[in-house]
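First the structure, in the form of structure tokens, and then the observations on it.
A single protein chain has been omitted from the complex, and every remaining protein chain is retained in its original position.
Order of writing sets the chain letters: A and B. Residues in each chain are counted from 1.
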Amino acid sequence: MTTVRHPWLHTAAGILVIAVLLFPIYWMVNASLQPNGATVDTSWLPLAPDLSGYRTALADQGAHLVTSMVVALGSVVLSLAIAVPAAYALAQFRLRWAGLVLFGILISQMIPGIVIANALYGAYADLGLLNSIPGLILADSTAGIPFAILICRAFMQSLPPAVVEAALVDGAGPVRAFVSVVLPISRNAVITAALFTFLFTWSDFLFALTLTTTEDVRPVTLGIYTYLGAYVNDWSAVMATAVLASVPAIVLLVIAQKYVAAGATGGAVK
Amino acid sequence: MTSTLAPVRTRPRPASASPRRRPGAARARQRRLVAALFLGPAVVYLLLFYGYPVVQNVVMGFQHYTISTFFTGQAPWAGLDNYREVVGSPLFRTALLNTVVFTVGSIAGQFALGLGIALFFRRRFPLSGFLRSLILLPWLIPLIAASAVWKWLLDTESGAINRVLVGTGLVDTGVPWLSSTSLALVTVIAVNVWIGIPFNAVILHGGLQGIPDELYEAGALDGATGRRAFRHITWPMLRPVVTVVLVLGVVYTLKVLDIILGLTGGGPANATQTLATQSYQLSFATFDFGQGAAVSNILIVISLVFAAVYLRLNRRAVDE
């Protein structure tokens, strides 16, 4: 099923699919190399690259990139720590309240972000959590935690019950069974959840906008937003920042993807 | 209500872990403790970060909540005024219809293309892993940048897409992707599909990875290959993941805001106005926060009804 007859033909088709999908991103890179304002008659290739967008971006956004990375990784850790055990409990324990909790999680996904952001602002102002990394990590996890619970639970439901039972019969407590049996088996689901939690946080703009008021803690999405003024839009800097910001994240994604593949081929479940 | 969610389960619960059979208060207490340990933090977090805002929003929908309220703290009770007002507005029906079309169109496109890509990348060929990881790239691009790029690409005269179409002689003059009242919604849906493909493709791919190869090997012996293998093995095994992807996809799509504001601002002539954009504009352009909250509450109820109906139907399908 997974081996194919004409591998390179598949590669060619795969490249075509990705090329079409990523064309807007190519265009973004292209625009980032144009002089600012030349957004109308952009040429197909950046034959005369203008690096002023990158100069602006590098000078302004370096620290914001670090902030984004710290917040995103922090949010991944927090989300997984809270969500994975919960997902396991919801998938495998027979709990009276499980349905209610799941229902709550589902509802939580329906709440427009702006509603949460506005409520949190008031709370954060009272608690001194504005302009703080922990504050942003907590808020950004609102996307990651329910999502990770739902995803991990969907995967964990298909765990063969025999695996866990065997561990329990062997005398392991539920906590140890979880750590040493369930977690390794569910690596795929956990990494997928981690990946998306990272992406949710990395691309968060709303919480960055509402919960930070100074430049002390400023994620890169908000840094980009400040290039859009009431009177002047610095598009080449916006695009250059977007390109720069995606480089570290791409590296992370490629690494994570490798683990997803490895988890699958490892055949732990089978 | 709880029963509506149970069907996500596809297989019977574990034939119950052995401790449960043994009577004894100590065991039961330990079990409760473990459950609290596993589930407690998540419940506390959800109550703090979702429960509180939701309650606030529901209350706000029943108040005359204006710009003054932020400074004076006074929001007179409005009963159902806000709801009467927004539902009675001529814009509501347009926005509701657009929301349905936008959501159905986006989900159909995202899911079909996402599943196709997931199935394709399930095969192993040179560079497949690397190419697959690139699918996530659109997600790394801040929406502000993405919507600006799409706006340029789709410009009637100078956009790259129209330059190709006109250059190859497919059309005589540029297609007014975003400025025609009949095309704009379709165009915005297409851009939203582009944004949603990574999510669908990656989650579905993860689900496909979880299907044991042995099933296909056994199926092949019975003559189930190709399309039949998909229908009898892949689809049923993928079902829990499909449920999550579709339910979350719809729920997320219903509240899509940035991309519409970035591309069209709800125009031309309200052709892309949805409940989400209407709620945003009521709150932050005309400063009627009560009405804005009313619209977003209506949106939440629509989400809820959809999820309940879908999960119930899904359960029936599984049971059959």
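To be clear about the criterion, a contact is a pair of C-beta atoms (placed from the backbone, for glycine too) under 8 Å apart; a residue touches a chain by one contact, two chains touch by 3 or more.
Definition applied: contacts and distances are computed from a predicted model.
Visitor: UniProt names the one chain left off this complex as which of "Carbohydrate ABC transporter substrate-binding protein, CUT1 family", "Urease accessory protein", "Pyruvate dehydrogenase E1 component subunit beta" or "MBOAT family protein"?
Guide: "Carbohydrate ABC transporter substrate-binding protein, CUT1 family"
Visitor: Of the chains you can see, which ones touch the chain that is left out?
Guide: Taken over the complete structure, the missing chain's partners among displayed chains are A, B.
Visitor: For the chain left out of this view, which of B:Leu91, B:Leu127, B:Leu257 or B:Ala308 touches it?
Guide: Of all options in B:Leu91, B:Leu127, B:Leu257 or B:Ala308, contact with the hidden chain holds for B:Leu91.
Visitor: For subunit B, which residues reach the chain that was dropped from this view?
Guide: The missing chain touches subunit B at positions 44, 47-48, 52, 56, 67-73, 89-91, 151, 155-158, 176, 178-181, 263-271, 281, 284-287.
Visitor: Contacts of subunit A with the missing chain: which residues?
Guide: 37-41, 60, 118, 121-123, 125-135, 138, 209-210, 213-216, 223, 225-234
The rule is short, and it goes like this: only the chains that are shown with their structure count from here on.
Visitor: Note which residues of subunit A are touching subunit B in the complex, please.
Guide: 1-4, 7-8, 10-11, 13-15, 17-18, 21-22, 24-25, 27-28, 31, 39-42, 44, 81-83, 85-86, 88-90, 92-95, 98-116, 118-120, 123, 138-139, 141-142, 145-147, 149-151, 153-155, 157-158, 161, 164-165, 168-169, 173-175, 178, 188-189, 192, 195-196, 199, 202-203, 205, 220-221, 224-225, 228, 235, 238-239, 241-242, 245-246, 249-250, 253-254, 256-258, 260-261, 263-264, 269-270
Visitor: Please name which positions on subunit B make contact with subunit A in the complex.
Guide: So the residues of subunit B in touch with subunit A come to 1-6, 8-11, 13-20, 31, 34-35, 37-39, 41-43, 45-46, 49-54, 56-57, 117, 120-146, 148-150, 152-153, 155, 158, 160, 194, 197, 199, 202-203, 206-207, 209-210, 212-214, 216, 229, 237, 240-241, 243-244, 247-248, 251-252, 254-255, 257-258, 276, 279-280, 283, 293, 296, 299-300, 303-304, 307.
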